[in-house]
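For this depiction, one protein chain was excluded, whereas all remaining protein chains were kept in their positions.
Chain naming follows the written order as A, B and C, and within any one chain the residues start at number 1.
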Amino acid sequence: MDFEDTQDEAAFRAEANTWLSANARPRGAKSAKDDIEEMENGAAGEMAASKAWQKKKAQAGYARITWPKGMGGMGGTPMQSIIFNQEEAKYDVPVGAPFAIGLGMCIPTLMTYGDDAAKKRYIVPAVQGDEIWCQLFSEPAGGSDVAGLRTRAEKKGDEWVINGQKIWTTGAQFSDYGILLTRTDANVPKHKGLTMFYIDMHDPAVEVRPIKQASGGSGFNEVFFTDLKVKDSQRLGEVGQGWQVALTTLMHERLAVGGGQGGGLDVKELMGLARTLELEDGPALKNASVREKIADWYVRSAGLKYTTYRTMTALSQGKQPGPEASIAKIVVASKLQDISAFAMELEGEAGALKGEDAPAHGAFQMGWMSAPGLRIAGGTDEILRNIIAERVLGLPQDVRVDKDVPFNKMPSGR
Amino acid sequence: MDFEDTQDEAAFRAEANTWLSANARPRGAKSAKDDIEEMENGAAGEMAASKAWQKKKAQAGYARITWPKGMGGMGGTPMQSIIFNQEEAKYDVPVGAPFAIGLGMCIPTLMTYGDDAAKKRYIVPAVQGDEIWCQLFSEPAGGSDVAGLRTRAEKKGDEWVINGQKIWTTGAQFSDYGILLTRTDANVPKHKGLTMFYIDMHDPAVEVRPIKQASGGSGFNEVFFTDLKVKDSQRLGEVGQGWQVALTTLMHERLAVGGGQGGGLDVKELMGLARTLELEDGPALKNASVREKIADWYVRSAGLKYTTYRTMTALSQGKQPGPEASIAKIVVASKLQDISAFAMELEGEAGALKGEDAPAHGAFQMGWMSAPGLRIAGGTDEILRNIIAERVLGLPQDVRVDKDVPFNKMPSGR
Amino acid sequence: MNFDFSDDQKMLRDSARKFLSEKCATKTVRKVFEGAQGYDKDLWKQIAQMGWLGTAIPEEFGGLGLGYLELCVVAEELGRAIAPVPFSSTVYLFAEAILAAGTDEQKKKYLPKIASGELIGTFARAEGAGAVTPKSTRATFKGGKLSGKKIAVVDGMDADFAIVLARSSDDAGERGTALAIVDLKSAGVARRAEDSIDPSRKHAEITFDNAGAEALGKAGDGWQITSRVLDRAAILTAFEQVGGADVCLVMAKDYAMQRYAFGRLIGSYQAIKHKLADMYINTELARSNAYYGAWALSTNARELPLAAAAARVSATQAFDYAAKENTQTHGGIGYTWQMDCHFFYKRSRELGLSLGPQRSWKDKLVSQLELSNAG
Partner (left out) sequence: MNFDFSDDQKMLRDSARKFLSEKCATKTVRKVFEGAQGYDKDLWKQIAQMGWLGTAIPEEFGGLGLGYLELCVVAEELGRAIAPVPFSSTVYLFAEAILAAGTDEQKKKYLPKIASGELIGTFARAEGAGAVTPKSTRATFKGGKLSGKKIAVVDGMDADFAIVLARSSDDAGERGTALAIVDLKSAGVARRAEDSIDPSRKHAEITFDNAGAEALGKAGDGWQITSRVLDRAAILTAFEQVGGADVCLVMAKDYAMQRYAFGRLIGSYQAIKHKLADMYINTELARSNAYYGAWALSTNARELPLAAAAARVSATQAFDYAAKENTQTHGGIGYTWQMDCHFFYKRSRELGLSLGPQRSWKDKLVSQLELSNAG
């Protein structure tokens, strides 16, 4: 058990640093507030810069290290990509957020289910950041219950005609393509009547509307389809096999090692605040109750950090991290909400202000306002606990009244 | 809104006090420890004294104030019995615990479903404390799921032959009679195949075995029936109607106004302890984290106390307290567990001792050891939250796979 | 014993609820929330016409002289509607301070205007982040002149008058403080709007530069009067918080009764049921503590400071939890700007901070227990 690189790891780290220092400036201090703003707005801001940097990395094989050469990768190991991410974080480079979903979920799905023409056409432009992809699964009628979706795709000759609405689509506003899960048969149980396609987001039959969040930010969108025509060749997987395809996509989502969420608002920032404040009984950092809470949150943050190390180790041993990655978001989201609320309590009346009028540039207010979203997006606390209970601990599913009923006979309140 | 007695209430309180002071000595300090020991052992200790005091009260009409004269009551109001209880608590009298279940649940059920002969025979001896009753519902196979019970009653001529086992029977070891819920038909859904009887606990076919609790105490029993013969005249309600009868019984249980549980270990006792202890940074009671926790628990205790006042007011207005009484045990049980654990933390290494070796005569250790039982007995935290959600808030029941299946076809793991 | 509101008080509650459900639907809140207006002027006018502003102001000073139980009833309804009006600043704080420490002239001067809705008042304590203490109070009030800066003053942009906690002598402790009543339109007063986490309760930074002001109460009594006023405001605010928590519970329940997931109402899942059961438990406990506070307030009981702290802490915890978990129960849609959940999420925090954070009240609570030995 040690934290040192192996020889190979050290060599790769050096290599990466040589390349990074040749292509980017070391990063200065970045405020937790910026991180949260990114989380809030999907980093739409610095798109051009992000694309340029992505292309640079792709050409050097750093964009997708574990992918084969010529695909923007270098056939490297998972540990190498972790090392590169650690080093890249030390440089002042644009965020890779816009490409995360496309490269993390959409393209891998295309690799598994797309035909050669599609792979030839789409993979490289995506890795190089020329084309951005989004994932169109969630719907108003099926948030946690993804398979409860209602967007219809009807076969007309060699084409499919798609009508319906998606929601919570991250990055739809700047995406060029998307993978779209539709219902092609409502007369069979809900998981059996789904089919997956990839679509052109610039098609006039596709309308994207940003959603304004309670925090004021807009990282998500609604996407509407009105008689969108899609070639059968854009189908991914068999007709009716859409759910299996979607599971591949979602499995890839979980492969992303946890942590990092929560906009970096953590014990360090709380201690920083406490150092500056006076309470009734003296310096906030000397207050026993403040100290106790700092310790409670620290052991959760540290525990999460070292759990990530354990996951990295498993990856480097060629094992696949299981759903235990789900614990990260459960822990981080509530912690963000609790730390922020507590910080506002320490700030007192001034805690009710926000932005530049508030202490610490309103970082804690922003964290507190975005926390409810973090507890919901990408799986609510409740769904994630179900996942841990069922997939990690192997407890039985809840009673499922929706499994064997034809979709159009399923109770839905409509 | 005021806390003063009305004229009538004040008059009754004076009356009660005159009678009490003529018949009992004012109570001295009683330790929280004694309370918990009672809770633990069902107060089997001072049985003779309890019976004598019960008889005295019955003769004066104070044993069951709201019941008619000649039945040990005086046809009084609910508020009068609350007042009497408040006053009685100030005197050094034996606990009424042994009679609580009989008079609170069994006899009211007998009043509703028993025949005249039975009422004539059993009510008065029970009110006078000459005969003690227990309630035989729970079984190993059906703890939270009371209706899942398996004790069989088979009709043989004019008799029923009963075989099976009950568990968690409070006071069975000193009970003379009991009301017993049995299964008389396993071929119908579980709620439809039950029938209620009252039985003689001294019948040799009834065997009582005390259960040793994790705390070391023994307040509960297992009760075994081997070919117990019961006359059909001892049936309460129709054959197959047992569940409705049981609901009456349980409804009466909830009429008991909450609070008082938790063996009196509360903020007062915690502050008493904190006053005596020195922590790293000085007196425990000056420690900010200790103070914060005291405040957190105080608002729950006080909130519960005043909720009880609201319930009393409702009673005195002739309204019936609903299931909101269930909040008392949820709050008290966890609070007991948390306060006890926290007190042990304050005591430090000495907190790992118990009994007279521990600080405060081991009151907190005892509270901590009995808390898990309190969180389970008479409805687990989980069941009580279901009750609040369904009966108070009107949320739908969970999916019930056991409702329309014949009992003997119901999944049970056997 | 009777631990319930009277039938008249219940009638007042019903009519107030009916009135606000008509005049203060959430679209009214949204207008202020999203707009530049500090409060809804029409609603404020009508509330004045209903006489609510003078509920607890004696008739001799133009009020209805009904009393504090009635004011608690109104407060709960305003809390349910999260009404965007400067009611709490004007009534719970400004008017209460005048009633607690004002001279007869001061009462005659201010109270009738409050009751009629002509005067908006507020109370200014904080000068920066952290605890408000005699030590942290640097604004000075000497020789009728007020200087210094106050922040996060609720309704500070719209208030006509403010009561300001300031330093009146070099004594660094409580006895060095005094209260000043200042006309916010007078010379030497500058205000700047501050962004609030709850834009339906706007805040302001107010700077005083030798502004003329009159004393409220004796010099040296500033801190002690403030803390008496805060106790009373805490109980009234607790009713607003309990009202808000109750509405969150209803919103969550209604949504859980119509939203389906996996072919079932989400209200049939224990994760939702138990969450709502906990909301109910917290809210009922908070309500009971608030009732006790109402009794103490209406009878000026010795237990008032303890009752106030308990009501404050309990109601803050209940509203925080209910607002937070109401959003969670709604899922994604609950986190959108278009839904109302976030109004309550933000209001819960704002109310929980504006009279001082839980920490201070918990410490006060335990100090009271130490005195009373009630603990």
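The rule is simple: a contact is a pair of C-beta atoms (placed from the backbone, for glycine too) under 8 Å apart; a residue touches a chain by one contact, two chains touch by 3 or more.
What you see is a predicted model, and the numbers here were worked out from it, not measured in a lab.
The hidden chain, counted over the whole complex, makes contact with A, B, C. Screening B:T112, B:S144 or B:Q320 for touch with the missing chain picks out B:S144.
Note that of A:A58, A:V146, A:V267 or A:L374, the residue touching the chain absent from this view is A:V267.
Note that of A:L304, A:L346 or A:M410, the residue touching the chain absent from this view is A:L304.
Contacts to the hidden chain, counted on chain C, fall at residues 269-271, 274.
Touching residues on chain A toward the chain that is not drawn are 1-6, 9, 79, 267-268, 271, 285, 288, 291-292, 294-296, 298-300, 302-307, 309-310, 312-314, 316-317, 324, 327, 330-331, 382, 384-386, 388-390, 392-399.
Although one chain is not shown, part of chain B still touches it, namely residues 138, 140, 142-145, 148, 167-168, 211-214, 216, 276-281, 284, 289, 337, 341, 344-359, 362, 365, 368-369, 372-373, 375-377, 380-382, 385, 398, 400-402, 405, 410-413.
The definition used in the following text is that only the chains that are shown with their structure count from here on.
Averaging C-alpha coordinates per chain places the centre of chain B 41 Å away from that of chain C. Chain A and chain B have Cα centroids lying 51 Å from one another. Under the contact definition stated at the top, the residues of chain B that touch 2 or more other chains are 288, 291-292, 398-399. Touching of two or more other chains is recorded for residues 264-265, 269, 272, 359, 363 of chain C.
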